[in-house]
Structure formats: C-alpha cells, structure tokens
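Showing chain A:
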Amino acid sequence: MSWLKRTSILALTLALLVTFVACAADDTEPVDGEEPIGTVSVMGVWGAGEIEPFEEVVAAWEADTGGTMEFEGTRDLSAILRARVSGGNPPDLAILPNPALLQDFAGAGDLIALDDVLDMGALGDDYADTWIDLGTVDGDLYGVFIKAATKSTVWYNPANFNAAGYEIPESWDDMIALSDQMVADGTAPWSIGIESGGATGWPGTDWIQEILLAESGPDVYDQWVAHEISWTDPAIKSAFEKFGEVALAEGYVPGGADAILATPFQDASYLPFQDPPQAHMYFLGAFTQGFIAGQFPDLVPEDDYDFFKFPYVDAAYMGAVTGGADVVVMLNDTPSARSLMRHLATADAWESWAAAGGYSSPNRSLDVSVYPDALAAKAAEQLTESAIFRFDADDLMPSEVQNAYFAGIIDYLQQPDRLDAILGEIEAVAAEAYAQ
Partner candidate 1 sequence: MARVHFENVTKRFGDFTALRDFNLEIEDKEFLVLVGPSGCGKSTALRMLAGLEDITEGSIYIGDRRVNGVPAKDRDIAMVFQSYALYPHMTVFDNIAFGLRLRKTPKDVLTTKVKEAAEVLGVDSLLDRKPGQLSGGQRQRVAVARAIVREPRVFLLDEPLSNLDAKLRVHTRAEISKLHKRLGTTFVYVTHDQVEAMTMADRIAVMNEGIIQQVGSPQELYDEPVNVFVAGFIGSPAMNFFEAEVVEDGGGVSLDGDGFSVDVPDDRAEEMRPFLGRRMIFGVRPENIHDEHFVPSGITAAPTTVKVDVTEPMGNEVFLHLLAGKTKLLARVDPRTKMSADDEVEVVIDMERMHVFDPESREAVRG
Partner candidate 2 sequence: MRPRLATIAWLYVLPAFVLLGVFLVYPVANTVYLSLFSGRDTSAFVGLDNYRYLLTHPETVIVLRNNLLWLVLFTAASVGLGLILAVLSNQVRYEAIAKAIIFVPMAVSFTAAAVIWRFMYIYRPPQFEQTGVLNAGMAALGFDPVPWITNTTLNNYALIAAGVWMWTGFALVVISAGLKGIPTEVLEAARVDGANEVQIFWRVILPMLRSVMLVVAVTLTINSLKVFDLVYVMTFGNYQTDVLANRMFKEMFTFGNFGRASAVAVVLLLAIVPLMLLNIRRFRREQ
C-alpha cells in the first residue's frame, strides 16, 4: 500500500514537472529584428571526432555573440530530418551530407533561401562556381559547402613502392600493368571494401564515378546525373566493366568479390600499411588519411603513407577530380540562425578544424598553410585547383535511385554476368523517380 502511495506522489510530482518543463520550453522563440542571439540547433551526421572540432569552429561565434549552439547528431540524418520537417519541428540549421537532400528539401520549400542572408559577392569570391551551382535551386542559393573531400585519391605505402621499385601510374593502362606486376610479385595490388551498414555499396559507386569522369568526361557525367542519358548507356556500362577489371580480376583483391562485399571500407584501408602489407593500393577519398593515422599512429605521412591521383583513362580528362562535401542549410529563419550561418560561410571560421586535420575546405580563401601536414594540404589543393571537378554523382541523385545504385554495385560484384540486367533495373527505378 505504501508503494502505491509513493507512486501516486511520484506521479503527482511528475505531472507538476510536466507543466513546468512545458512552460520553460516555450520562451526561447525570438522576435524579429536584431534581437539578442540565443540558441541555435544544428543537426548533422557527425559523431565522435567530428563534433568536437565543429564545436571549436562555433566557439568563436559563441564568444562574439553570446549565442550557443546545440548539436544534434544522428547517423540516419535523412530519415530523422524528414520526420522532423514533416512534423513541423526542424532544427535551425542542418549539415546535409549531400546536395541531393538539399535539392529535395529546397524543392519542397522546407529551406530558407540564403541570398539575403549572406554577402553573395564575398561568397562568389570564396567559392568556385561549381559549389555555388550545387547549392542553388531555381535561382536561389540554399546551402553553403563547408567541409569537402576529394575522392580521387589512391592510397599507397611509399616505402613498399620504393622497395619493390614500383612507379606511380598515370594512366589506367599503367595501373593495370602495375597491378599485374604486383600479382606476379606475390602481393595483391588492391584492397577494396564496400561494406557500410545501411549504405553498403557507396565506396563502389566512387569507383564508377571516378572511372566515368576519367573515361567519358564531365558532359556525359552531367547528363548521367541529370538522367539525360540512360543507365544502359555504353559509357555507364564501360565504367562498371572497368571497375570489374580491378575488383573481379583473379588475384587483384584478397578474398575476391566476397571480401569486397563483406569488408567495411574502413578496415579495407589498413591492408597496404600492415607489416607485411596485404595489398598495395586503396582507392577512397581524402578522409582515408584519418583511418590510417588512427589505426597506425606510428606511421609518418608522406614516408609511410601517401596518395596519388586516380589515373586518367582518356588523356583528355587528365585533371578530372570527383569529390564530396557537406553543405549547411537553414530551416528556421531566426536572427540567431542567420548569425551562425554567416559565421559558417567564412573561411576563417574553419581554420581551427583545418589545422586539427581531417578537414579539407572548398573555400578558396582558406590559407593552405594552416593544414597540419603536406598530405592534407595536397588533398585540399587537389580539390580547389582541379581543372575539372564533379560532385559525387550518387549524392546528387534521388534517394530511390541512390539506393538502387548501391544495390546495383552489390549485385554486380556478386553476378557480373548480369550487368545489363542490373543496369536495366536501376534505369527502371530512375525513370520513375525522375518523373516525379
């Protein structure tokens, strides 16, 4: 009986608390005009190792304005953000992992146009047109790209290369020849892993995109992204087949297709740097440096690990680079949110993160010398100096298509003979999705 009494008292207390908290939650809404800066909520996919440097980026703004930033991290950003937007409770700012989401939300009218928030002239100076275009929907700018990574990087161990007398390949054919040489010497040339939980397959799409751009050039690439050419186009098929030349060739990848499918991409990056090396090369974006440095803290950048640019297939597209980036968008138009948005659009804000490592800026104004080591600087340069830059294609496609594309990579590795059928299936999904 006393148990019951206690619970009823508890319930009563809680009921009072409900009213209290509910009231307390209400008074954060700001009024129009240049009001005092309050709390800004920011949602993103970042987790450990990324939240802390971002907080440092925001620290200067907090110190200047007296505002505070609360970061909401979730791995499944698109789902949670969609739920929150649909529910009428979006965060103030969101850091989207790809422009497709930006287009999706902007198209549905969920984002705030930034043209009168930011100094558009200064922005034009800081960013290449590619980046401005990617953030623009129907003539209005909705997002600013803040953290980018080149994806055209092939990681290798210079010490091993030197010892074996291997040359860095410049063309696709050189690379295949080198790979054959490595097989003959007894070590697998490549390490590939595409496992990534719910997003398994994406490291494979990076290969396809890189090859397509290096072989067929930016125009075909753009048509493909815009679905102006079919997925069954010979250019696409050729990119898949070239990927297969590496991924499915006998002796090229330890464990073959099964291993590629089942190995987490992060784990795969370790193989060239183990002693003895289990493979010689690993292709994935610039962020791979972080994996290697984390797993092998004793290795020295440039001496023990380095990257070379992904080779060209058609010499006409020799300098082509693909990459990805996170874009910050605004969902609630409050003075606080505007203030933080302006801060994040400046190059200076990001210097602390750039200096801390694991960060490349798409902003031309950021001084290359702030990067902690030559590799990070080299990666950032590849991004800002490239003759041809194209954004990671699958991140620009509708999510159904992206999903089918990932699945297509998996299917292709399991059943390469079905390539035509697989491309046909993706095309069917694309035809429907782009029609909407």
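Keep in mind that, in the parts below, a contact is a pair of C-beta atoms (placed from the backbone, for glycine too) under 8 Å apart; a residue touches a chain by one contact, two chains touch by 3 or more; residues count from 1.
Here is how the candidates were picked: all candidates are chains of the complex that A comes from, given by their letters.
Source: prediction; values computed, not measured.
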Item to check | From 1 or 2, the one in contact with chain A within this complex | outcome: 2
Next on the checklist: Which residues of chain A touch candidate 2 once you look at their complex with the stated criterion?
Outcome noted: 76, 78-80, 82-83, 104, 108, 195, 197-201, 254-256, 258-259, 261-263, 278, 398-400, 403, 406-407, 410, 414, 436
